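Here the complex is missing a single protein chain, while all its other protein chains stay put.
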Amino acid sequence: MSTLELYRAVRLIRRFEERAIELVRSGEIVGGIHPYIGQEAVAAGVCTALRPDDLITSTHRGHGHVLAKGADPARMLAELCGRATGLNRGRGGSMHAADFKVGIFGANAIVGAAGSIATGAAWARRRLGIPTVAVNFFGDGAVNEGVLLEAFNLASLWQVPVVFVCENNGWATTMRVSDAVAGSITARAEAFGIPASTVDGQDPEAVHDAARAAVERARAGGGPSFLECHTERFDAHHTFEHKARLDYRSAEELGRARSRDPVDIQGARLPEVERERVDHEIEALLADAVAFALESPFPDPLGALDDLYASGLRPRQGSGV
Amino acid sequence: MSTLELYRAVRLIRRFEERAIELVRSGEIVGGIHPYIGQEAVAAGVCTALRPDDLITSTHRGHGHVLAKGADPARMLAELCGRATGLNRGRGGSMHAADFKVGIFGANAIVGAAGSIATGAAWARRRLGIPTVAVNFFGDGAVNEGVLLEAFNLASLWQVPVVFVCENNGWATTMRVSDAVAGSITARAEAFGIPASTVDGQDPEAVHDAARAAVERARAGGGPSFLECHTERFDAHHTFEHKARLDYRSAEELGRARSRDPVDIQGARLPEVERERVDHEIEALLADAVAFALESPFPDPLGALDDLYASGLRPRQGSGV
Amino acid sequence: MPRLSYLKALNRALADELAADERVFVMGEDVRVAASNLTAGLVKRFGPDRVIDTPLSEQGFTGFATGAALAGMRPVIEFQIPALLFLSFEQIVNHAHKFSLMTGGQCRVPVTYVVTGAGSRTGWAGQHSDNPYSLFAHVGIKTVVPATPADAYGLLVSAVRDDDPVVVFAPAGALAVRDDVDFATLAAVPLGSGRVHREGTDITVVAVGHLVHDALAVAEELADEVSVEVFDPRSVYPFDWDGLAASVRKTGRLVVVDDSNRFSGVGAEILATAAEQLPLAAPPARVTRPDGAVLPFSLELDRAVQPTREQLAAAINLTLKKD
Partner (left out) sequence: MPRLSYLKALNRALADELAADERVFVMGEDVRVAASNLTAGLVKRFGPDRVIDTPLSEQGFTGFATGAALAGMRPVIEFQIPALLFLSFEQIVNHAHKFSLMTGGQCRVPVTYVVTGAGSRTGWAGQHSDNPYSLFAHVGIKTVVPATPADAYGLLVSAVRDDDPVVVFAPAGALAVRDDVDFATLAAVPLGSGRVHREGTDITVVAVGHLVHDALAVAEELADEVSVEVFDPRSVYPFDWDGLAASVRKTGRLVVVDDSNRFSGVGAEILATAAEQLPLAAPPARVTRPDGAVLPFSLELDRAVQPTREQLAAAINLTLKKD
C-alpha cells in the first residue's frame, strides 16, 4: 500500500462527499445523506487492505466504504441522484448503494443488521472454496444492537473469516457513546472470544496496518477479529441538520474533532507536487462524475417493481384498475 | 435462612415435579412440562434471598422459581391442569405461570425475552420509590439471544436493581453449551460492566449466599450483577422426550449429572427426624394440592378471551355467525 | 384561531399527559434533543428522568417498557423509523400484547409506541418507507393512524391513557399538516371512533392517515359529478364498524384508499367486512400499494408505488359505473 494510494483514497472520499452535499443543497440528491467527512481514514485504511474479491457490508454512512472498495464514483453519484445509470439503477440511493461485482454487499440502513449478513456471506464463500474475507463496518451505536452481538457469537464459534470494524466517532446521532455503551466496546467482542484492538482512526496508515493484520489472520484461517477505530464525524449526522440545527454538540467539541484531519495527515506524507497532481486528477474525475450523474436519465416508473422478486414474480398492482 | 427452610424448598420442588410428571403421564396436564428436577438449588437458593415484594421473571422451565417465590402449590398445579382455580385461571399453563401478588411477573416461553422486562420492572419500582429488587432467571441458551444482551447494557447504564441468574445446566435442549457459547458466559456480563460470579448450582446454601450478596448489592443501589449457577438437568428437556427419546446424552453423562443431588446435599445437613417431618408435611401438602387441582372446574370456554384486553375491549368473534 | 401543526399536536399531547400523570414517561432514540421534534421542549420541562434517551437497542428498550408498565408506569416509546417496529415485533406482539390474557387478567401493559413519520419519507428508500399498520391490526394491537392535528392530539392522549398497548402511526405525509384549532377544543378521541370529514350520498371513500387529505381533494375535484362521503376510521384497530355501516347504508358504494401493501391490508379487511355485512349496490374497490411493495429510492418510482389521487378518482368513477 503506497502513501499515495492511501492519500488518493481519503481525498477522493472527502471531495466526493463535498460534491454530494452540494447536490443535496441543489435538490439533485433527494432525501439527503449521512456525510462520511472526517472518517475517511477508516474506509480507506481498511479497504486498501482488501482484495477486489473480498467483500464488505456498509452502513447508512456508507459512501466512504463504497468508494474505497472500488465502486465507480460516477455510478455512485448517479445512484445518489436516483438515475437509471446508478449502481442500483436508482432503486437504492445513499443508504443501500451496492456493487456485488466488486464485493460491496450493500450499504444497510438498519444499524447493526449487516453483521450477521457479512458473517454468513464470509462463511459461505469459504464453504464454496473461495478464499475471501468479509469486513462488516458499523458505528459505535451498533454495538448496542443484540443482532450484532449474536453475529459475534456465530463468527467466533465457527471461526468465520470476517473482520468487524467499529467506527467509534463518539456519537450515535445525538447520543454520546459514553451514555450509550456500558463497559467498553472492545470488551464486547472479547467476551465472545474475538481478539479486539483499538487504533487511531484518523491516521490512514495506522488503520491500514491494523486492518491488514486482521484480514491476513482471517484469510489464514485464524477466524474473526474486531477493530475499533477512534474517529471523528466532522459534519452533521445527516444533512437535515444543516437546516434543523440540533443542540447537542458544542463548537469547542466540534473544533477538537476537526483538529486531526485524515486528509491532511496523509497529505503531509506526500511531496506537495504529487499531492497536487492527485488533487487535480480527483477534481477532474468528480467533475466528470457529476456530469455523468446529472445527464443520466431517471428510471422508468413503470418498472418500479421489476426487481421485487428475483424469480420474476409480478406483484398485483395497487390500483384495482 | 435456616437449613430447614432451604431443604423444604428444594424438596417441595422435587416432589412437585414428580407429581406433575405423573399428571402428564395420566393426561391431566396437557402439553407436558419442562421438568426442573436437578436444578432445585438454584430456585431455592435465590428466592430465599428475596423479600415477598421483590420480583422475578421465570422461564419455560419455571416451576421451581414459581414455587420458591411463594406461589400456592395447589393453585400452581391447578394451573398446570388448566383449571379455573389456577394461578392464571387456566389461561397460562406451565410456561406462563404468574402470580403478581407475590412478585412473580410470569414464566416466559421465549428464551431470553424476559431480561429486559425484568430490568424495566426493577427500574420502574425504584422510580416509584419501592425499594425492591428483581431477579431474571434464564438458562445457558439465553446468553446467545441478543435481546438479553441488550438488557445487560440498559441495566448497567442505568444501574438498575436487577440480578441476572443464569442456570447453566450444560444443555440448550440438545445443544451443548460448549458448542453454543463462544468465549465464556460470565464474560458476557462483565463486558457490559456487570460484576459476574460463578457458583455451585447444586448446593442450595452456596447459591443462597451468592444470591444474597447480589440482592443486597442491588438493594443498596449498587446496580445489577450476574450469577452463573453450574447445575444439572436430571430429566428430559421436556416430557415429550419420555416417549420420543432423542439421542444426544449418554447414560454416563446423565449418571455423572445425577451424582450430586441438591435435595440429598441439603438433606444431609439436617437430622433425619427433621427431614422426615418435612417430607411428610410436603407429601400431605401435595396430596391436597393434587386433589384441589383435579377437583377444580375447567374454565368456561365462553370466557376464552375475557382477558385479551385489559381495557375490556371485546374482539369480534371468528365465526361470522 | 391559532394554527396547530400535526407534529406540534403530538408534542402537546405528550406534554399534557406528562403533566397530568406522574407515571407517564417518554423513551427512545434522540428524544432529549428531539431529533424528530416529537419531544421538543419536553426534557427542559419535565427533566431527563421522564424523557429518556436510549441506546440503539429496540428490542431491549421495548421489553424494558413492558416491564415498567407491568410495574405500574405508562411508558411512551418513540420509534424514529417504522422498521424499528420490525425489530421489536416479538416483544410487542408476543409479550406486551399477550400478558393480559396469559396471566388471566393479573396485569396490564399500558405502553404507547409512536412512529414519527410512517410511510414514504421521500428519498429515504426501501428500509425507511414502510407503513406497517395493517400488521399490528392483524395481530390485534390497538392501532391508530391520525390524519389531522386535532385527531393526532386526541388519539395520542387516548393511547397514553389506554390500559393496553397502542401503536400510533404518524404518517410522514401528514406531519406538516396545519389546521386552525381552538386549543380549548382539543380533547381525547376515543379509540374505535371514525369521523366523516365530508358528507356525501353517492359513494363512501374510506381513507387512512395522510390519504384522508387526498380523498378530500379528490372529492372536491369530482364534486360536480358525484357526491363523495369521506370516512376516516382514525383508529384502524379497533375499527368503527358502525360508522362505516352508517355511511355505506346511505351510499351503497365503497372505495378504500390505504397506503398498505394490498394483500391482507386494512383495505382488505374493510372490503371483506362490507361484503359480508353491508348492502353494496356495486362491487367495492381498493387503492393501495401493490402486493409485497418495497419503495424504490428514485422519486418517481417511490411515488409510483403509493396510492395516487388519479387512481382514487378512477376507482370512484369505475365503482359508480358498475352495478
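By written order: A, B and C. Residues from 1 in each chain.
Here, a residue touches a chain if its C-beta (ideal position, glycine included) is under 8 Å from a C-beta of that chain, and two chains touch if they have at least 3 such contacts.
What you see is a predicted model, and the numbers here were worked out from it, not measured in a lab.
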Touch partners, limited to displayed chains, of the chain removed from view: A, B, C
Residue touching the undisplayed chain, where the options are B:Leu6, B:Ile37 or B:Val111: B:Val111
Contact residue for the chain not shown (choose from C:Gly28, C:Gly140 or C:Gly173): C:Gly140
Contact residue for the chain not shown (choose from C:Ala147, C:Ala274 or C:Leu312): C:Ala274
Residue numbers in subunit B that touch the chain omitted from display: 29-32, 79, 82-83, 88, 90-96, 108-112, 141-142, 144-147, 172-175, 179-181, 244, 246-248, 298-299, 301-305, 308-309, 315-321
Hidden partner interface residues of subunit C, rising order: 83, 86-87, 89-90, 93-94, 97-98, 101-102, 125-127, 130, 134-135, 137-141, 237-239, 260-261, 263-277, 280, 283-286, 291-294, 296-297
Residues of subunit A (touch criterion as defined above) contacting the omitted chain: 55, 86-92, 96, 98-100, 105-106, 108, 110, 113-125, 127-128, 146-147, 150-151, 153-154, 157, 305-311, 313, 315, 320
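Here is the rule we use: only the chains that are shown with their structure count from here on.
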Taking each chain's C-alpha mean as its centre, the one farthest from subunit A: B
Inter-centroid spacing, subunit B versus subunit A (mean Cα positions, whole Å): 45
Distance from the mean Cα position of subunit C to that of subunit B, given in whole angstrom: 39
Numbers and ranges of subunit B residues touching at least 2 other chains: 146-147, 150, 153, 157
Junction residues of subunit C, two or more chains touched: 55, 57, 59-60
